[in-house]
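Removed: one protein chain of the complex. Kept in place: all other protein chains.
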Amino acid sequence: MILQTVLLVAAALFSVGLYGALSQQVVVMVMMGLELMLNGLILAAAGFWWFLSPDPSGQVLLLVIIAAMTVEMAMGFAVATALHRVRRADMTDMAADLSR
Amino acid sequence: MITHVAFWILAIGAALTGAAVFIVNSMARASYALAVSFICVGLQVLLLQQNYVGVVTILMMVMEMAVMAVYMVMFMGMNPALMPMSMVHDKRHALAVSIGVFLLLAAGALLTPWPARRGTPPADVTAALGEELMEPKMLVMAAVGVVMAATIVAGVVLAAHRTRYDRFGDDLRRRPARDPQPGGVGR
Amino acid sequence: MEHRHDAHETTHGTDHYMTNAGTRGGGHAGHAGMGHGAMNMAPAGIPLAIGGEDRDGLELDALHVRLGPVLAHWPAGLVLRCTLQGDVILDADASLIDADQPVAEDDGRGSTRPLFAARRCDNAAGLLELAGFNDIASHARRLRDALLNGDAHTGPQLDRLARMARRSWLLRWSLRRLGPVTDQDVARWHLPDTLRGDTRDRLLAMLDRAAQALAGRNGHLVAEQPRVPIDAVAELVRGWDLAAARLIVASLDLDMWTADRAVSRV
Partner (left out) sequence: MTVVPPPWALAAAGLLGLLTLGAAVLDGVLSARAAGTHVRTGLTRPIGEIARLMRQRRRVTVAADTLLWRIGGAGLLVMALMIITVVPLGKWTLFDLDVGVVWFNAMDVLAWAFVWLTGWGANSAHSLVGGYRFLAHGLAYELPLMFALVAPAVAASSLNVATIAAAQQNLWFAVWMPVAFLVYCMGVLAIAVWGPFSPALAPDTAGGVTAELSGLDRLLFLGGRYALLVAGAAFAVPMFLGGGSGPLLPAWMWVLVKTLALLTAFIWLRRRLPAVRPDLFMEVGWVVLLPAVLLQDLLVAGIALGRS
């Protein structure tokens, strides 16, 4: 467990999430992809903190990432519900079409 | 030694379950695969001595994925919960981009001459985090708190279907409210 | 066993993506990889559920679930075919099993006063059990057994049961405002007067009737019992969730032993 291996794992998680976020059509699945990317970020940030500068302020960044995730999810769910109610759309490109 | 073994097991677990999210056919399995991936990362963060952040990651993400599974089942119209699905577009490009990004990040991780460790970890990491949040980084805490509260309100407003006028009538005087099913405190 | 992905019986058999795709016509090439059309729409031989309008505007999948004829704390023989969305009963259709069989004209089982009271206690025990009041429910069941055994001194016990039910504010909190039956409902569905009020009112009325029967105050008993049209049962549970519907049905104090065609007695 050295910084490089932690970052490798984080990069793998981030890339898998990126693939999901780019390729999935369903809004909720895109959100899962984003979550996975943030998951990688958490791991990378934790690794940086521990191996580079284990002073207290670094951890705050992690908490901010986690908070960002929850906000993203909550708003994502709300938007998905609203979209579903209005147009029965749950696919990203349907949502894009609706804006025209 | 045991930390290294644990780290690698968790690392492989996190990556595999992360990939499983986009491979499995069932919505329930996809969301709980993501939950397992988060649990693995949370435990890895525990291994990196950041106990609070690690445990909070597990806590938040299991809850989120429980809700996620419900949304999946609710909104995935034609029920891919049971159907083998292939709801992707531009699969090839997405794959190329993400592999490229991975190579880039991996190269960066391996080739960058990372500086030596500055400073030493505080004796009580969690207490240090708490003090940091409540003293120098108070602004972060305050901002996060406000954003969270705003999220709750905004989320409910966005997702809610009925307004208070539906419940209490146009003059907001109807008591008890007209609900499809009455709630517990009888408003 | 019922399945959550039962066949949908209505005519709009296409799924909504297809409908949407159809209305939008071209500009749609990106969807080539979706491949909906090629899918087998019936995993494990069960056709997929299809969404429909619902009260919350979420268009969840409609599931078809049959309640009864045999279910714990349920009037035996009553069948409710429900269309559920989530656990909300969107639509229901009630029927009675063996409604066309000739029923032995009063076989004596419902005629004596203790038996009448025992039946009320049994129904009350079912309702209390469904509401999760285990202690009062066991009390009601023991009282029923005592009545069936012909024990003496059941009157004070019945009074005690009624008092427990009336005094419990938790019971009141849990059953009030459930399945209200107004004067208009009574007139519209030809319901007996005894069903007026919410579920708690009906529970107390049930116990009252038992007490009156034991005390010999109501003269008519079975012969003049008012009847509950079976369709009204379906009407009453519509729009409530599954568990509330179970409570409402239990509170109707149905008595299927003497059921005749599409009619039950209270």
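Side notes on the structure shown:
All chains are identified by letter, namely A, B and C, in their written order; residue positions are counted from 1 within each chain.
Here is the rule we go by: contacts are C-beta pairs under 8 Å (C-beta built on N, C-alpha and C of every residue); 3 or more make two chains touch, one makes a residue touch a chain.
Quick caveat, the model's predicted, so the values are computed rather than measured.
The chain not shown here makes contact, within the complete complex, with B, C.
Across B:5, B:59 or B:96, the residue that sits in touch with the chain not pictured is B:59. Interface note: of C:112, C:174 or C:212, the residue touching the hidden chain in the full complex is C:174. The chain not displayed touches subunit C at residues 1-5, 43-46, 63, 65, 71-73, 84, 86-87, 129-135, 138-139, 141-142, 170-171, 173-174, 241-244, 246-247. Even with one chain removed from view, subunit B keeps its contact list with that chain: residues 26, 28-29, 32, 35, 51-52, 55-56, 58-59, 62-63, 65-67, 69-70, 82, 124-126, 181-185, 187.
Criterion: only the chains that are shown with their structure count from here on.
One inter-chain figure worth recording: subunit B and subunit C are separated by 40 Å, centre to centre, where each centre is the mean of the chain's CA atoms. Looking at subunit C, one finds that residues 16-17, 30-31, 34, 51, 57-58 touch two or more other chains. Contacts with at least two other chains are made by residues 25, 81, 84-85, 88, 91, 93 of subunit A.
Listing the residues of subunit A that touch subunit B in their complex gives 1, 3-20, 22-29, 31-33, 35-36, 39, 42-43, 46-47, 49-57, 59-60, 62-64, 66-67, 69-71, 73-75, 77-82, 84-85, 88, 90-91, 93. Against subunit A, in their complex, subunit B makes its touches with residues 3-4, 7, 11, 14-15, 18-19, 21-22, 30-31, 34, 37-38, 41, 44-45, 47-50, 52-54, 56-57, 60-61, 64, 67-68, 71-72, 75-77, 87-91, 93-95, 97-99, 101-102, 105-106, 108-110, 114-115, 117-122, 125, 128-129, 131-133, 136-137, 140, 144, 147-148, 151-152, 154-159, 161.
Listing the residues of subunit C that touch subunit B in their complex gives 5, 15-17, 30-31, 33-36, 39-41, 43-44, 48-49, 51, 55-58, 60-61, 88, 173, 176-178, 239-241, 244.
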